[in-house]
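What you see is the complex with one protein chain gone and the rest in place.
Up next is subunit A:
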Amino acid sequence: MAASGCRGVRSILWKYGSCGKNFCVSRSKTVPQLPVRQICVSSSLWKKNLAAAGPQKFTQEFIDKQVEEFEVGKRHLANMMGEDPETFTQEDIDRSIAYLFPSGLFEKRARPVMKHPDEIFPKQTAIQWDAEGRPFHFLFYTGRQSYYSLLHDVYEKILAIERHQDKMRNKGLFTSETKQILLTGSRWLLKEEIEEYLVENISDHDYVRLIQLMEKLLSMPYCSLEEEFILKFRKQLEAQSSKHEIPALQYDPQGVAFSVADGRRKTAKASITLRDSGSGNITINGRNYLHCFPLLQDREQLMFPLHFAGALRLAISRALLSFVSEGEVERIRQAGLLTADPRIRERKKPGQEGARKKFTWKKR
């Protein structure tokens, strides 16, 4: 009852029901009726303890309503954009939202987004047992059913592969040169990603144990049978080489090979043509480069200190790629000559001298 936890002003009204007279007779059969008290409590009791409530839980009906609204909204959006509602995919939605709500925010996650509710609302554990109280999952009583059932499945696959291996050995068809799974360019999912996948918390030790088990699965010769399963737990790293296209060599009427490339740094843009003549002349805006950079000592190398030169450097490196072999391309990339410098000039803020510099601080 609230009486024990009540603070503040309270007024008590005692109220006995008619059960008082028949109390002794029915005591063995029914739970004795307790007196009902009317108690006035302070507001501290009905304020929700927000910290103790934990992460917000969404009911299944709420999620279903959100899904419905999403589907309806998708059709409206398709009609607005003049496209067919039936074949309106998620990419089209993203494109339309970017068009209708243009945002200058740098953080992509802060921009307006319209996605299916399953991707927005975090996955939650539903009620775990049926009407009779029997849990659905056979490992429910371990406390961590998803994690242990994952370990169980992985071990089951290991045993299946061992049985397959034995069968091949019996038939005399066993070879170590089987199709290997390509693991370069991907990494194991992190502990946080696994927790999200399992909707359960796991400790570092458990994570290490899971990765060890997956490595054991990978160490077997016939592991390619379970390739799909393993790749579910590996995340592809952003392949840097695939994004960059090397401009193709073009030939002008004299038969000289040349390539064109662009580069940008801060607000400067450079567009260059690199010719395979071999004379070594550098012409900028029609003038010799000595006239543009007369004060530099190391202008023979490509480490120009000016920002204008940064755009030139990037453009030259890009143009050079088509003339140069694969190994050299890697070396150029490793030297950092192909990374576009994303820094731009930060705006000046009111109340300050510049972007960061403040006015002189006076103590009094």
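Structural remarks
Following the convention adopted for this analysis, contacts are C-beta pairs under 8 Å (C-beta built on N, C-alpha and C of every residue); 3 or more make two chains touch, one makes a residue touch a chain; residues count from 1.
In this section, contacts and distances are computed from a predicted model.
The listed choices are "Translation initiation factor eIF2B subunit delta", "Small ribosomal subunit protein uS2m", "Cryptochrome-1" or "Polynucleotide 5'-hydroxyl-kinase NOL9"; the UniProt protein name belonging to the chain that is not shown reads "Small ribosomal subunit protein uS2m".
Although one chain is not drawn, the whole complex shows that of A:His152, A:Arg169 or A:Lys269 it is A:His152 that touches it. Set against the missing chain, the residues A:Phe58, A:Phe101, A:Trp129 or A:Tyr251 yield one that touches it, A:Trp129.
Seen across the whole complex, the unshown chain contacts subunit A at 28-31, 128-129, 132-135, 138-143, 148, 152, 155-156, 159.
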